[in-house]
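Excluded from the complex is one protein chain; the other protein chains are retained at their positions.
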Amino acid sequence: MTIKPLADRVVIKMVEAEETTKSGIILTGSAKEKPEVAEVIAVGPGGMVDGKEVKMLVKVGDKVLTSKYAGTEVKVDGTQYTIVRQSDILAIVE
Amino acid sequence: MTIKPLADRVVIKMVEAEETTKSGIILTGSAKEKPEVAEVIAVGPGGMVDGKEVKMLVKVGDKVLTSKYAGTEVKVDGTQYTIVRQSDILAIVE
Amino acid sequence: MTIKPLADRVVIKMVEAEETTKSGIILTGSAKEKPEVAEVIAVGPGGMVDGKEVKMLVKVGDKVLTSKYAGTEVKVDGTQYTIVRQSDILAIVE
Amino acid sequence: MTIKPLADRVVIKMVEAEETTKSGIILTGSAKEKPEVAEVIAVGPGGMVDGKEVKMLVKVGDKVLTSKYAGTEVKVDGTQYTIVRQSDILAIVE
Amino acid sequence: MTIKPLADRVVIKMVEAEETTKSGIILTGSAKEKPEVAEVIAVGPGGMVDGKEVKMLVKVGDKVLTSKYAGTEVKVDGTQYTIVRQSDILAIVE
Amino acid sequence: MTIKPLADRVVIKMVEAEETTKSGIILTGSAKEKPEVAEVIAVGPGGMVDGKEVKMLVKVGDKVLTSKYAGTEVKVDGTQYTIVRQSDILAIVE
Partner (left out) sequence: MTIKPLADRVVIKMVEAEETTKSGIILTGSAKEKPEVAEVIAVGPGGMVDGKEVKMLVKVGDKVLTSKYAGTEVKVDGTQYTIVRQSDILAIVE
């Protein structure tokens, strides 16, 4: 079973804390907005979103930084994902 | 009796919990926004909505992920539906 | 005495509860937004509204679903009406 | 002394309660927004308002329905008027 | 010393209460917004304001109705003025 | 060390109270917004700001009226400055 995001939405999967430590990325928490590193699982087609042309900039497999409270959490076939808008993705880490 | 949604609105019907489990989709709840899997029952024609051209991307029979609090609930001929804007639909699941 | 709505406004008259039951439509209430079935009594001419072209999609006699708290209530010649914007109308029921 | 409204503004004068009853119009009150019937006394020239072309749709002498809390009250030469934007006028009654 | 307002701003000077009474204008107070009659002292050049072309409609010497809480008060050479945007001016009185 | 403001931002330096009195400008305080006279120290290049062309209207050395709570305060080489957007500047005083 697959999730096909609409418009400018992106399905991401949080990278586990252990993995995070191994890769050397440690995210600081703040009261208002907690950033998270995640892997891109599926990318919407972009196109006209709210009357504006959106070009997708991330691709499947990218590691991205986003905000913890951005998006909506879903669990499909036992795995938890988050669906965010591309504009909620801050940066790609390499 | 049928519901014909206007503009960019979509009539959806929540998939029952049992059915959800069988299909392997389990949705996690959050305090702010609870996602739901639903089946598309009727789709508005799209067109100019709030001064912007909207093209409909979902079709009748699609299984979609949306937010629990999005839209307005109605009960027609004993069945409960929700009317959402297409922009409240996050993804199609297949 | 007649009410001629301006711009994208629509005059609707709530369908009585008895009539609602007979037609098989039962509307569920929610804390935030209660939908209502209503009959369209008068339709504004549309045209430029807030700098955007609005085409009227409903016509006199249509049964429509809208939100209870949308619009403004008026009583003319002993009958109570509600004046809503067309964008507050969710769907037409047939 | 005359009031010449600017842009899309309209000067209206509330129709007295007695007159309202005689004409058969009774307005229901709601906690959020109380409609009122009023007579149009002066109409602004329209034109570009907030970057959008506004065409005036009401004329002096029209009886209109508006919201009680819309606009600003002024008293000129002992008569009380309200200055509203045309978009605060819901309908013309005839 | 003179005040030269920028963009669509207008410098106004409240007309004294005595003068107001003499001219027959009495302004009613409301809890939310108190209108005031004022004289225009200086007018900005208009032009592009927030991406929109603004044409100035008032001129020095005009008596105008505005809202009490609109704008910012300044005292120059012992006289108190208010600087408002032209869109805060409701009407010209003659 | 110099501050080069970006886009439509302007660096201003509050004129001291003594100087203010000498020049005859006394600013009244209000609970919501306290205006201030200030001298322009540096002016951004203008250009496209938030999708709109902004032309800079103030120049270094201008005495301007602005709001006390507008902008962000910085201290460089022992002198305190405020960085505001040009749209926060109400008028030039001469």
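All chains are identified by letter, namely A, B, C, D, E and F, in their written order; residue positions are counted from 1 within each chain.
Convention: a contact is a pair of C-beta atoms (placed from the backbone, for glycine too) under 8 Å apart; a residue touches a chain by one contact, two chains touch by 3 or more.
The shown structure was predicted, so the numbers you read here are calculated from the model rather than taken from an experiment.
A.B. asks: Which of these touches the unseen chain: A:Met14, A:Ala42 or A:Leu65?
C.D. replies: A:Leu65
A.B. asks: Looking at A:Met1, A:Val60 or A:Leu90, which residue reaches the missing chain?
C.D. replies: A:Leu90
A.B. asks: Footprint of the hidden chain on chain F, which residues?
C.D. replies: Chain F touches the chain not shown through residues 1-7, 9, 11, 42, 44, 48, 50-51, 69, 72-78, 80, 83.
A.B. asks: What residue numbers in chain A mark contact with the hidden partner chain?
C.D. replies: Those residues of chain A that touch the unshown chain are 23-28, 30, 32-33, 35, 51-53, 55, 57-58, 65, 67, 86-87, 89-94.
As a convention for this text, only the chains that are shown with their structure count from here on.
A.B. asks: Quick one: which chains contact chain A and chain D both?
C.D. replies: Intersection of chain A and chain D contact lists gives nothing.
A.B. asks: Taking CA centroids for every chain, report which one is farthest away from chain D.
C.D. replies: Here the answer is chain A, farthest from chain D.
A.B. asks: Looking only at residue numbers at the chain C/chain D interface, is the share used by both copies over half or under half? Answer same or different.
C.D. replies: Chain C and chain D contact each other through largely non-matching residue numbers.
A.B. asks: Roughly how many whole angstrom separate the Cα centroids of chain D and chain E?
C.D. replies: The computed centroid separation for chain D versus chain E comes out at 22 Å.
A.B. asks: Please output the residue numbers of chain C that touch at least 2 other chains, ranges allowed.
C.D. replies: Correct list: 51.
A.B. asks: Work through the pairs of chains, note which ones touch, and then classify the graph as line, ring, star, complete or other.
C.D. replies: line
A.B. asks: Which of the chains are touching one another, listed as pairs?
C.D. replies: After working through each pair, the chains in contact turn out to be A-B, B-C, C-D, D-E, E-F.
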